[in-house]
Structure formats: C-alpha cells, structure tokens
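Every protein chain except one is present and positioned as in the full complex.
Let's look at chain A:
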C-alpha cells in the first residue's frame, strides 16, 4: 500500500487549533477590512458599461491606442492588454451624446481607421446599468439561496454543533476568497460569482465528510476525550482530504494555465477556495464544533436506532 500519510496513531490536530484560530482570525479580519475599505473590483456584469476586446496582428501599442481614443472623444477609456500583447481590452464608461448601445461599434471604427495593423473584433460586451443592478441582485440572491439550502440540509442531517462548525468553515472560506479578490483587485464578474458558489459546494462537501467521520468515531470509541476522538476522525480522513484536494487542485491548475483569460478569474477563485476549504474543514470546522462542546452523548443514536441505521444498503 502506497500512502501519502502514514499514521498509526492519531495526529494531534486539535493541539494546533489555537494557531489555526490566530492565522484564520488575522486573514478573516484582513479580508473584511479590505472588503470594507477597498471593496471589490466589480466586473462589467454588475456595474454596466462597455467592454471591447480587439486583436491586433502584431504587438499592440497601448499608449497610441489611448491617444487615438482621447483624440476621438473617448477620454477616460481604460486600455489594457488582455492575455497576450496582441489582445487589447478597452473598458468604457457611458459617454454623453453617444447612445451607449453604439459606443462599442464606434470605438471599433476609430481603432480600425487609426491603426496600420489589422484590427479584429474579438468581443464586445455592453451591459445597461439597470441590467447590471439586476444581475448583482440575482447574484446576491443565489448566494443566499445556496446558503439557506445547504443550512437546511446540514441541520437536518447533523447535530447542531457539527452543523455550525461546517457553516463556520464555509463562511470562513467565502470571506477569504472574496478577500483575495478585494486585496489583489481582481475583477469580480458573474463567472467568479459562480466559482464562489462552487467553493461553497466544495467546502461543505469537505466538512460533511469530516463531520460524518467525527460522528462515527464518537459512536465507535467509548473512551477518549472529545479532542482525542476528533483527532482520530481527522487522521483517518486526512488521506482522503489530501487526495481529493490534490486531484481537484490538479484539474484547476490545468484550467488556470490552459483555460484562457476569460476563465482565469473563475479558476483563481476556485483554486484558492479549494485550498482554503480543505484547511478550514480540518482546522476550523471541527475545532469550532469542539469549542461548542460537542460530546459523545450528543451524537449517540437514539435507543431504537441501530448502529449504521442511516447507511443505506449498497446497490
């Protein structure tokens, strides 16, 4: 048997929980401060406006593009390269006297007539301000709905201390992921929001596996303090935690490296979220349950229920 982790004896995870609390505490506070002070760099989907991506057949001269746009009355345009040197992304605010719907086409025309090189339109996105607000509202609603749905399921499935631990870990992961986007100033658009929701799914997935095991261990071992038993459960699931995070991280790295610019924000959020999620389900979720005083009596099945009653037969 090849093992990443060989543990004959339970590893004392909970002994280090104070370190985890300190580290996570600092990170959460930093994230919240950044979210409060700096906020998120909202993408076009939420703010409304126009984004144009054009492709040049040679390396594009950003400063001359800026100049061209300024000269033609499109001052205030944000011009940056996108992925490669040939690709240029231009972000425009609504302009007076120009119908917003036509802004993109006009800019393209200006660039095409100004450049000696071939300018190819790769992408235009225009989102009306009203639509942006709606998308933001829908996004917020989605996060709330997802959280509520999961809370209900977890509350039904587990004892409240374990549930609260899982939810605490979940909140921790979401705050840190949002914090990362805020601190680094990465653009937060609809796909990133989808990634944050996927992080919620992954994080809860991890916590559920561990909570399941904690419950099982409490029922199986009749001796030992709650701390020892949680350590035992964490040790026996550690191999799974590490392997699953590894495979997920591997595919996400493939996605980050090969998936292209449009999907990079998505991959970044998930990559970070999965790492943080694995850490938090081990150190934060279970130690939270411990702090809340989880004990054997709470997790013992009612008298009538047999051991393993909730395990359904295998297909």
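In this section, a residue touches a chain if its C-beta (ideal position, glycine included) is under 8 Å from a C-beta of that chain, and two chains touch if they have at least 3 such contacts; residues count from 1.
Quick note on the criterion: contacts and distances are computed from a predicted model.
Peer 1: What protein name does the UniProt record of the undisplayed chain give, "Cytochrome c oxidase subunit 1", "Protein translocase subunit SecD", "Aliphatic sulfonates transport permease protein SsuC" or "MFS transporter"?
Peer 2: Per the UniProt record, the undisplayed chain of the complex is "Protein translocase subunit SecD".
Peer 1: Touching the hidden chain in the complete assembly: which of A:90, A:111, A:175 or A:190 does that?
Peer 2: Considering all chains, including the one not shown, the answer is A:190.
Peer 1: Who touches the missing chain here, A:60, A:164, A:180 or A:267?
Peer 2: Touching the chain that is not displayed is residue A:267.
Peer 1: Check the options A:41, A:81 or A:244 and report the residue that touches the missing chain.
Peer 2: Checking the options A:41, A:81 or A:244, the one contacting the hidden chain is A:244.
Peer 1: Since one chain has been left out of the picture, which residues of chain A touch it in the full complex?
Peer 2: 1-2, 4, 53, 55, 101-102, 104-105, 120-128, 130-131, 135, 138-139, 141-142, 145-146, 149-150, 153-154, 157, 190-191, 193-194, 197-198, 200-202, 204-205, 208-209, 212-213, 236-237, 239-240, 243-244, 246-255, 258-260, 262-263, 266-267, 270, 308, 310-315
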